[in-house]
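One protein chain omitted, others in place.
Chain naming follows the written order as A and B, and within any one chain the residues start at number 1.
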Amino acid sequence: MDKVLLAHGGGGSKSAELTRRVFQRFLHDPLLLEMDDAARLPGQVFSTDSFVVKPLFFPGGDIGRLAVCGTVNDLAVMGAEPLYLSIAFIIEEGFSVMQLEKILASIARACRESGARIVCADTKVVERGKADGIFINTSGIGRPLFKKPVQPSRVRPGDVILVNGPLGLHGVSVLTARGEFGLKGKIKSDVAPLWGLIKKCRSLDIPFMRDPTRGGLAQTLNELAQGKKFGVRILESELPIPRKVAAVCDLLGFDPLHVANEGKVVMVVARRDAAKALKMMRSHLLGKDARVIGEITSENPGRVTMATRTGSERIVMAPVGEILPRIC
Amino acid sequence: MEVCGTHTVAIRRFGLQRLLPAGVKLVSGPGCPVCVTPDSYIDEAVALARQGVVIASFGDMLRVPGSRSSLEKERAAGADIRAVYSPLDALQIAAETGRETVFLAVGFETTAPGIAAAAMKALENKLDNFSLLTALRLVPPALKALIAVDTGLSGFLLPGHVSAIIGRKAYDFLLQHRLSGVISGFSAEDIISSLLLLLEMHNKDIYKILNNYPAAVRDSGNEKSRTVLAEVFEPVDAEWRGLGFIAGSGLNVRPAYAGLDSRRRFTIKTESASPQRGCRCGDVLRGLIDPPACPLFNKACRPDQPLGPCMVSSEGSCSAWVTYG
Partner (left out) sequence: MCLAVPMKVVEINGDMAVVESAGLRREVGIMLLSNVKLNDWVLIHAGFAITKLTKKQARETLAIFAEGQFFG
């Protein structure tokens, strides 16, 4: 491996490969190795994320909103209330101040929605042509409020898998906003802060929670299953895939399970808690379409399988490389 | 046997192979245009990319390994290589950049007419920096080559969209060999009903070519498409990975349109290397083995590090087996 490829940034197995074979040779603090994009510190959770989405503005959001929600959600799925954010901008010479103001207004709004406060910030400007408009990094600190920490080792066969709503919206929104492949259409991204929704389930024991961003649901479920003694099984007929997402995926040959989401959480709870979890989620705007999409099984350990509409089975692989570059 | 990569993927995505009754086996044939393209084609594209030509291609081709490099690797090294959804997008790139632009013309009869139409548009718009590097292939000659030896096949699941262009009658030659065929669409229901028709014919010892996709396919196909295709392209002998050279099975740009032919426009020097040892893409494409029988399958050759095109292409058999099980 002598050059970094676009595929290494896709969030799928190639990204994991870059992390394993290059980054982890130099950066291997035990806290980092536990989980790479969020760290469990004494009494706190700490997370970081960078945003390079193209285009900067898309239906339902923009890079600013994404930058706040992305980190807030990384904290939220650790069961932590987002408290403080840092934000750092790298801006290309010549960038429109009016656009910058729009992005900042969006950032401020997203902070108000999520309850997080931006308490430190930095800005750099680079020469024209060196930053594609604007890149943003956010880091965040959260306070764990769940009694029992999110811990995938507590997942058991028989547990059920829930998702709070329709899948594939963000990736498809950005793709059509780019006008790529000549497709024009308005599809709203689902980018939203999830703590308000997740907080509703605070009294439950949730062994696994993750937001299926780059790499989609398939990536998240494979991360859950990999190396474990249980398998993950989802039901194709239960997957909430909106018609517009299906249409874009059909037209371009993508798998909706590989498409990024920015306002979705996948949760695993014990079967006896499923009804309660659904009720709690459905009491929040972002969870009104919450549903059960599958279960943890003792069969096919380490793998993700799907019961197909035709009554058969197939495996669900993690996506390999770049399905859609610069999606978040 | 199914001879359309899109069918291969659909069958495994729906898990249909698990629903087949005992005694029935589905074999995947050479239905993926990316998979049947020889290494030398990638080498030609890489050579052009290194000459500073803008390469526009369907996404799948970018990750296929050639003898020494791939287009994805060349892009990382600085070459201007762009994935497009349509040859018309490539025309636009040529118009916008003003630079020499080559479109990698890969596909079967479904895609060739559109590529021909794009080439005609280039001429209409007086675009003089656009050309095609062709690796187009034709399905009926490949079928003829396949059945020239005893394959043990009972019938064919025929490609729905290729058939939309060439028509049901294009397959009549199969009947002389006591082989039936059913032209099928791509939904689970379409494929299942098509397989049922094949089995019924087999059980009754009937041999017919049935059109089970009348929504898109007519007896005589799409004549206008074929006319546009024939205006720009002429049939040539072509090499298929796994099947060797097959007479009249490829399409090249007609001499009258030399300016649109990358091979006539540029000097393309490629350095070949010995083929990947152990890669059995050729045998997979002929339906002689299932992907797991290849020694490299899912070990040295995986979707994240493919060695052969059957693993790279989204419609390759090996990729379908790994991805869907």
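Criterion: a contact is a pair of C-beta atoms (placed from the backbone, for glycine too) under 8 Å apart; a residue touches a chain by one contact, two chains touch by 3 or more.
Since this is a predicted model, take the numbers as computed values, not measurements.
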{"item": "Sole residue of B:29, B:66, B:160 or B:325 that reaches the chain not shown, by the stated touch rule", "value": "B:160"}
{"item": "Residue among B:178, B:224 or B:269 that touches the chain left out of view", "value": "B:224"}
{"item": "Absent-chain contact - pick from B:15, B:65, B:87 or B:308", "value": "B:87"}
{"item": "In chain B, positions touching the absent partner", "value": "4-6, 32-34, 58, 60, 85-89, 107-108, 110-111, 113-114, 117-118, 120-121, 159-162, 164-165, 185-187, 189, 215-217, 222, 224-225, 228, 315"}
{"item": "Hidden partner interface residues of chain A, rising order", "value": "166, 176, 181-187, 236-237, 239-244, 246-248, 250-251, 253, 289, 309"}
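Methods note: only the chains that are shown with their structure count from here on.
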{"item": "Residue ranges of chain A in contact with chain B within the complex", "value": "3-7, 12-14, 17, 181-182, 252-253, 305, 308-315, 317, 320-321"}
{"item": "Of all residues in chain B, those that touch chain A in their complex", "value": "12-16, 18-19, 63, 72-73, 75-77, 84-86, 89, 188, 192, 303-304, 314, 322-325"}
